[in-house]
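Yeah, one chain of the complex is gone here, protein chain that is, but the others are all in their spots.
Up next, chain A:
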Amino acid sequence: MIIDTTEVQDINSFSRLESLKEVYGIIGMFLPILTLVLGITIGVLVIVWLEREISAGIQQRIGPEYAGPLGILQALADGTKLIFKENLFPSRGDIRLFSIGPSIAVISILLSYSVIPFSYHFVLSDLNIGVFLWIAISSIAPIGLLMSGYGSNNKYSFLGGLRAAAQSISYEIPLTLCVLSISLLSNSSSTVDIVEAQSKYGFWGWNLWRQPIGFFVFLISSLAECERLPFDLPEAEEELVAGYQTEYSGIKFGLFYVASYLNLLVSSLFVTVLYLGGWNISIPYIFVPELFEINKVGRVFGTTIGIFITLAKTYLFLFISITTRWTLPRLRIDQLLNLGWKFLLPISLGNLLLTTSFQLISL
């Protein structure tokens, strides 16, 4: 009898330990995701603030200064205002498509964040096909735009949605070809491997120098994918009111707004990872990561430095795209598609050809 009770107690305690472990396992799975989402949200808030400050500087005026010190909380204030607004539905529009449209655009972009390495070991999922996943998932976004345009029951919104989808699809191909050239150079499609391949010579090991044409094509294509000026015809205020976003109000409009900045952030992060060397310090001949592998504190410190470097390079590219937005005029839709199909596509194909020939020759 005593043996039975101790056995029963052992069995009970064993199952409790197991269930706790499982619970910890599940929390351990969600915690990085939540951290990443929190980081992304803060990143988007920072980008919104940066955009307003930089545009104010370019336009010789003062940006937001009342919401929080230096206007930092302005984005939060705008988001809160949007939450409190009435959620309108067009009366004869397709309500399901109307509601799901913005969500699809946001979800596809958020999923792309899972393959970006912020530092060594600091990537949510180290897939072998990391960049390919990004390209594939970001192709889902035009479906969301089409759904919102069609579900609005407004011919101008529909036109805007069609234009946005056409623009996205046209500029995906040069984007993909550039990414393909990078994968060829790095012998892998995993984002971690691509960054590792750029780590040898510091500043001079960046893919930027090995693929200059690809860099410019990628830059232009990613600006077009994000629908930023000079490619923002789908949301051009003068021609289509707000394109596919016309009938939206409240937090759904906020979702489109956020999706635009999320897209911008993920494009900037990919530029950093693919062309600017990712988390490497990039000062030549200083092999810092080895110093930091000594103990655990060193590793944490090294990871933090890696994150900071990634973010610094990302914000450099963000500064360039924000400045471009407030400097250049807008392209018309036919000129935009001309640029994508007749100019960027042949150039990126040529770039791919060059890269392949160099790889063959060096073999």
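Operating definition for what follows: a contact is a pair of C-beta atoms (placed from the backbone, for glycine too) under 8 Å apart; a residue touches a chain by one contact, two chains touch by 3 or more; residues count from 1.
Convention: contacts and distances are computed from a predicted model.
Per its UniProt record, the hidden chain corresponds to "NADH dehydrogenase [ubiquinone] iron-sulfur protein 2-like" from the list "BRCA1 associated ATM activator 1", "Centromere protein I", "NADH dehydrogenase [ubiquinone] iron-sulfur protein 2-like" or "AP complex subunit beta".
Screening A:147, A:166 or A:229 for touch with the missing chain picks out A:229. For the chain missing from the display, the contacting residue among A:131, A:147 or A:331 is A:331, taking the whole complex into account.
Considering the whole complex, the residue from A:61, A:92 or A:296 that touches the absent chain is A:61.
Against the chain not shown here, chain A presents residues 58-61, 229-230, 232-233, 236, 238-239, 326-335.
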